[in-house]
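What follows is a structure written as structure tokens; I'll ask about it next.
Of the protein chains in this complex, all but one are displayed in their positions.
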Amino acid sequence: MKLKINKIFKVLIHPLVLVFIIFALFPYFPFIGKYISLGTEVLIWVIFALSYNIVLGYTGLPSFGHGGFFGIGAYGLALAYLHLVKGVWIPLLIGSLAGGLAAALVGLFVAKKRGIYFALLTVAFSQMFFFVAFRWDEVTGGESGLGGIDRLSIGIPKLFSIDLSNRMNFYYFVFIFFIICTLLIWRIVHSPFGKVLQAIRENEVRAKYAGYNTARYKWAAFTISGIFAGIAGALYTLLINSAFAFVLDWTQSGNVAMMTILGGGLVNFFGPIVGSAIFIGLRDILSAYWEHWMLVYGLAFVLVILFMPTGILGILGKAKKRKVLK
Amino acid sequence: MGKVFNKKFLRLTVGVISLSLLLSGILLTGALAQEPLRIGIISPASGNYADHGLMERLGMIMAADEFNAKGGVLGRKVKLVVEDSETDPSVASRKLRRLVEVEKIKFFLGGVSSSVAVAVGEVAQRYGVLFFATNQNSDTITGKYAHRCVFRVPPNMAMGLRAAGPYIIENVGKRWYFMTHDYEWGWSGTRWGRVVLKEQGGVEVGESLVPLGTRDFSSFLLKARAAKPDALVITVGGIDRASLMEQIYEFGIYRDMTIVHTLYDYEDIWAAGPEKNFGVHGIEWYHGIDAPGVKEFVERYKKRWPAALIPVPTQDTVNGYIGVRELLRAMERAGATKVASVIKALEGHTVYDSLRNGPTYIREWDHQFVCSFYIVRSKKPEEMRDRADFCEVIGYGLGKNIARTREENPVKLEPYPGE
Partner (left out) sequence: MNIGLVLPFLMNGVVLGLIFAVVALGFTLILGVMQVINFAHGALFAFGCYFAFTLQRIVGFWIALLIAPIIVGVIGLLLERLAIRRIYGGNPLFGLLLTFGIAMASEELIRMIWGKPGHSVPAPHFVAGPINLGFMYYSKYRLFLAGLSVVIILIVWLFLEKTPYGGVIKAGAVDSEMVTALGKNLPRLRTFVFGVGAALAGIAGVVAAPIWSVRPTVGTAILMPAFVIVVLGGIGSFWGSVIGGLLVGISTSIMVLFFPRASDIVPYMLMAVILIWRPRGLLGEKSILEE
């Protein structure tokens, strides 16, 4: 009997469950709960940051072009909605596949590289995507972007229907995605596959000698990450009812890297979650109060990199080094 | 197991607490003061159109102050809540969402860049709040993306070309080369240029599509020169325009053809300087026009903003001023601050003290402020009477003569919000 209670207790206080509970209750927080779209935006960026951390934190690859996959997911949904079918699920699926496909393609170029070359190439590719989106007016709407994306209803016909244009409904819709993606990513990084990724991060040459085709693993991590980034991007388009080229800008890549590192993504699975919430919340407050908030933003980057690269959770937990090749 | 409970749980608890504290900080911004009537301004304070944003805000503030001096609107003081759109549509729509959801503001003005205005308009319509696009000239915001909750204050490109086009054909020449800023606004200008050209029997000798953010126009200018036009009809704006004017001078293009800006923005002329000012242009408004109320307005501006970046009000200033003023007047007429009532009070209303020649009519079926549009000639440096006197006013087109007809602009607006 005691064992059973212990077991239930262990599940309940698992950090994942706690995080889920917090976000489930967010709309009921005093004062900030009514700013639902901020909460939705945080959830979306959390998915994005968690996906990014597969590549950065777990595989150790300095990708600075992930904004590109987020953006392609965003446009993927928009284009599917406008030209294919006005729905919810199919455009979402297409958005995430688009993100994954783009990552797979870019991955082919960069999987064999490391370090500086890797970073430079990811930047270059994401910029290329940006310019294509910004200039190809006929398809992407160019500078004006694509508008008119409505959030329709989901459900089973004749049984029930949930109207997603309602902000609260949409928050919980995204919340479900958040739970699923987080659990999936958790499983992936804690699986044997994930262990190989960490091995590559620690010492790629040694992993190679141990017999692993590291390029293929890197490519796989990149692609998987791209799929989740695509989901996040697609959800973002639904949130703001439009797709703009600015979501592909390198500032997005910088933002997601910052969120991930700030929260402690380099040493802790939950880093991206904490980092995203703080980053999005702070940015919102700051930009309302000071027109030159970008100065604080830039300096914050500098200070975090110089003085707390292990991020908030790293400092709080004095995190032990992750295990490699268990 | 005790160890797991302590370390991880503690860590997470601390994280959660700090998270909540930080997020609760947003409560500061949520501190609502119910009494003042708050109006949201989403205007660029950075990016390509930062100076335009600044000039329009100066006008908006003047209008709000004038109302407050008389006791406000419906007994409430007017308070402008300003947010930087950063000339980025995703940022602008995020700010709008925040001002609506947290600050509960229902009335907005701003835009400047077309993509920002369109994005904000879309969100405004979905939230059922009112948005005045105060300085946005492309066709779409009272065309393809027209909404019941969106109004446009300045004239659009159709009006501009209809007013200035015939003058250009008659006095400059029939051979036109288009320089089109490659986005919605640029295409609007060239599209209507082509319509006028056809109507007046002119000839298009070529076009250059200039990507946004182009700094180096030399290639396009050389291409234009090769086509030997009478007029170089330019629809390029923002800071790109200042570079363009710079390079027109640099390559001596002004010697070979007449420079025509379909929409000459004062801020850009100011940035380029007197030596780079050539040609005949369309302009929304100029501080030197001979219309009732204009001189007094210019004086009020100079008194209110003695240290302003630009010593005279520009078209953006006037649009911002008229926008806020008419919004507040509509509230007074409606006797309410319900969005649907204010919209109804605006539709069909005629403004007589429009600071222009001829009245301004707020059209009910596309929400365009139908007003006059002017034609000016660039003065040579030696002709300028003071450092702000860049142009000589040649004429104008009356709003009702130049605005698009219903056939040209079939628009269907949504039902009133809340109905």
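Per-chain residue numbering starts at 1, and chain names A and B are given in the order in which the chains are listed.
By our rule, contacts are C-beta pairs under 8 Å (C-beta built on N, C-alpha and C of every residue); 3 or more make two chains touch, one makes a residue touch a chain.
Remember, it's a predicted structure, so these values are computed and weren't measured experimentally.
Asks: Given the contact definition stated above, which residue among B:E56, B:D182 or B:E284 touches the chain not shown here?
Replies: B:D182
Asks: Out of A:L16, A:L93 or A:A119, which touches the unshown chain?
Replies: A:A119
Asks: In the whole complex, not just what's shown, which of A:V19, A:I36 or A:L56 touches the removed chain?
Replies: A:L56
Asks: Out of B:L74, B:V203 or B:A226, which touches the unshown chain?
Replies: The missing chain is touched by B:A226.
Asks: Where does chain A touch the missing chain, residue by residue?
Replies: Answer for chain A: residues 56, 60, 62-64, 109, 114-121, 123-125, 127-128, 131-132, 134-136, 254, 257-258, 261, 292, 294-295, 297-302, 305-306, 309 touch the chain left out.
Asks: What residues on chain B make contact with the chain left out of this view?
Replies: 45-48, 50-51, 54, 182, 208-211, 213, 215-216, 218-220, 222-223, 225-226, 239, 242-243, 245-247, 249-252, 255, 267, 271-273, 276, 309
Note that in this section only the chains that are shown with their structure count from here on.
Asks: List the centre-to-centre spacing of chain A and chain B in whole Å, with centres computed as mean CA coordinates.
Replies: Chain A and chain B have C-alpha centres separated by 36 Å.
Asks: Given the complex with chain B, which residues does chain A contribute to the contact?
Replies: The touching residues are 6, 10, 13, 15, 18-19, 22, 29-32, 34-38, 41, 134-135, 137, 142-145, 147-148, 165, 167, 240-242, 244, 246-247, 270, 274, 277-278, 281-282, 284-285, 287-288, 291, 294, 312-313, 316-317.
Asks: Where on chain B is chain A touching in the complex?
Replies: By the definition above, chain B touches chain A via 1, 4-5, 7-9, 11-12, 14-16, 18-20, 22-30, 45-46, 83-84, 88-91, 93-95, 97-98, 101-102, 113-115, 118-119, 122-123, 126, 140, 145, 182-184, 211-212.
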